[in-house]
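Structure below; questions to follow.
A single protein chain has been removed from this complex, and every other one stays in its place.
For clarity, chains are labelled A and B in written order, and residue numbers in each chain start from 1.
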Amino acid sequence: MIAFILRRLAVAIPTLLVLIVISFILMKVAPGNPFAGEKSVPQAVLDNIFARYGLDKPAWQQLVEYVYNVVFRFDFGPSFQYRDRTVNDIIAQGFPVTFTYGAWAFLAASLIGIALGVVAAVKQNSWLDYLAVGFTIGAQVVPNFVMAPILVLVFTLWLGWLPGGGWNGGHWSNVVLPVIALATSYLANIARITRSSMLEVLNSNYIRTARAKGLPSHQVIIKHALRPALLPVISYLGPVFVGMVTGSVVIDLYFSTGGIGQAFVNSALNRDYSTILGITILLGALTITANLVVDILYAWIDPKIKL
Amino acid sequence: MLADRRLIAAEGLAKGVAEPAKGRSLWMDAARRFRRNTAAFTSLIVLLTVVAFTLVGPFIARWSIETIDWSVVGSVLSKGMPSIETGHYFGTDEVGRDLYSRVIQGTQVSLMVGMVGSGIAVIVGTLYGATAGYFGGRIDSVMMRFVDILYSIPYMFILILLLIIFGRSFIMLFVGIGLISWLGMARVVRGQTMALKHREFVEAAIATGAKPAAVILRHIVPNLLGIVVVYATLLVPEMILLESFISFLGLGVQEPNTSLGALISEGAQTMQYGTIWQLAFPLFFFVVILFTFFFVGDGLRDALDPKDR
Partner (left out) sequence: MPPVLTVSDLNVRFALHQAEVTAVSDLSFSLEPGETLAVVGESGSGKSQAFLSLMGLVAKNATVSGRAMLGDVDLLALGHSDLNRYRGKDIAMIFQDPMTSLNPSLRVKAQLAEVLVRHQGYTPEQAIRAAIEMLERVGIPEPVKRANAYPHELSGGMRQRVMIAMALLCKPKVLIADEPTTALDVTVQAQMLDLFKNLTTELGTALVLITHDLGVVAGIADRMMVMYGGRCVEKGPTDALFYDPRHPYTLGLLHSTPHVAKRARRLDPIQGLPPSLEHLPQGCAFHPRCAFRLERCFAERPPLLPVEEAHEKACWYQGELNYEEVA
């Protein structure tokens, strides 16, 4: 188990470093800087500013210092845009928001998706199955940025039930629509994957054996079929996580929830390089961690993988 | 069910005996099976209709994509509706530009992005995957580790960075999409190549002294075509989604050019004023294209791989 995790970490840590270096180099080669617009600023003042942000040092030294600060002090440095705020401040403000609706969406998509897939497979060719299949096919072509306006149109403009934006300190009514918009397409995909893998398992020889033993059907499904059927679903959870992190940009923009996606786009448009860099690295680290967790979960469920 | 399959196999066997096998190629067989798949075949026809529409449609357009119809400006809700009289068949957008022309252009751009992204994936992914799979061992693990690393980076952020740093342009968009689209293809192709490598005809080619490049290009790649075609078809809608996502963020193609993602984004922002057609038309084409590609892809998979049903 520990050896397995160490082996995965041996990949994860270089990946993260590569990500940091690539992003950093991109920043350096980018034309212009956040201070370029201020032409009237005398050179002496500009030098001063550069010194403050450490931009006067050679690039490699900046990189080393940056990596050191990020890794050992979890310090992403000051924001280039907002002189009085650090990147950590910006992240600390946006991250809890993103985490709140992201976690709900992730839970909803995986739990409801799996439940729907299992029920559809067990009741194959029933109206419930057809409903589930229809839903999964339909939801494939409705990505979050299409889902969001449709939800607002229906629940805000027509029915007037829920607010079409804002965060309001995470009041439930503000959380519902972002969660649905973010979760729907993944929920559908998880349901589809669960259904087809469950069907395959239910038709397998070992399920026939379990039935021949006289086990009641709920026991056959829960004890014998569910675990092997979940394997493909678990390997899909990594991409779901990445997709949701990416999708949070859309959610933040459309619902003005003020999460980390909003901070990312704002800083991107303002060329606030230190903030972009910080957010990219943070989300990259989260993604890599999520993939690691998925790998461990997979190995834990599949006895054929030696830990 | 096992019993089912056996009976079906028996059924097939009986038919095979009844009509002596004519010399049918894999591809003809697949075409026949595809033709019998109603959903996939209908989707293909709908898709071709959409493509034809984007080619023929511009000839009956009365407005260009950027001309502003000053007669509707300021009262888009009442005068900018879809109408034959004004020549705005799909209505106008918020600024007073003809939505019909813009939807056609948006559809063209989306289709093109899908095709190019999937094309890059086919070329780069197939060669990369086939090379890694063919050589195996250390080369393979280094090459695939590289793919793993790229895979676990939240690429969308890198893509957004690229677009911001190097400016928005078609080229940058294609480069960005091309950078990531081939990863999945490389994995699929590698797996298939590993399986093909030990087949007799490949070993025979190696035994006759063919160079690795020749073996890969002449013996392995042609046998990968089926799975590559299926994967490429399913990749097109994914690429369209990706581009739309970027356009939705306002980072895609630049005005006055447009894409379906950009149009949906604009329509989504203005629908609260009641101009629902600005969302409906681009959304309709978007959904139709995605749907048909998914069905065609699934149909191809079933047609080319009958045992996997």
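Methods note: a residue touches a chain if its C-beta (ideal position, glycine included) is under 8 Å from a C-beta of that chain, and two chains touch if they have at least 3 such contacts.
Note that this is a predicted model, so its numbers are computed, not measured.
J.: Given that one chain is not shown, which residue among A:P42, A:P58, A:G169 or A:G214 touches it?
T.: Of all options in A:P42, A:P58, A:G169 or A:G214, contact with the hidden chain holds for A:G214.
J.: Go through chain A and note every residue touching the omitted chain.
T.: 124, 204-217, 219, 223-224, 227-228, 301-304
FYI, only the chains that are shown with their structure count from here on.
J.: Distance from the CA centroid of chain A to that of chain B, rounded to the nearest Å?
T.: 24
J.: What part of chain B is in contact with chain A in the complex they form?
T.: These residues of chain B touch chain A: 1-2, 145, 148-149, 152-154, 156-158, 160-162, 164-165, 237, 241, 244-245, 248-249, 261, 264-265, 267-268, 271-272, 276, 279, 283, 286-287, 290-291, 294.
J.: Could you pull out which chain A residues touch chain B in their complex?
T.: Listed in rising order, the residues are 11-12, 14-15, 18-19, 22-23, 26-27, 29-31, 137, 140-143, 145-146, 148-149, 152-153, 157, 203, 205, 238, 242, 245-246, 249-250, 253-254, 264-265, 268-269, 271, 276, 279-280, 283-284, 287-288, 291.
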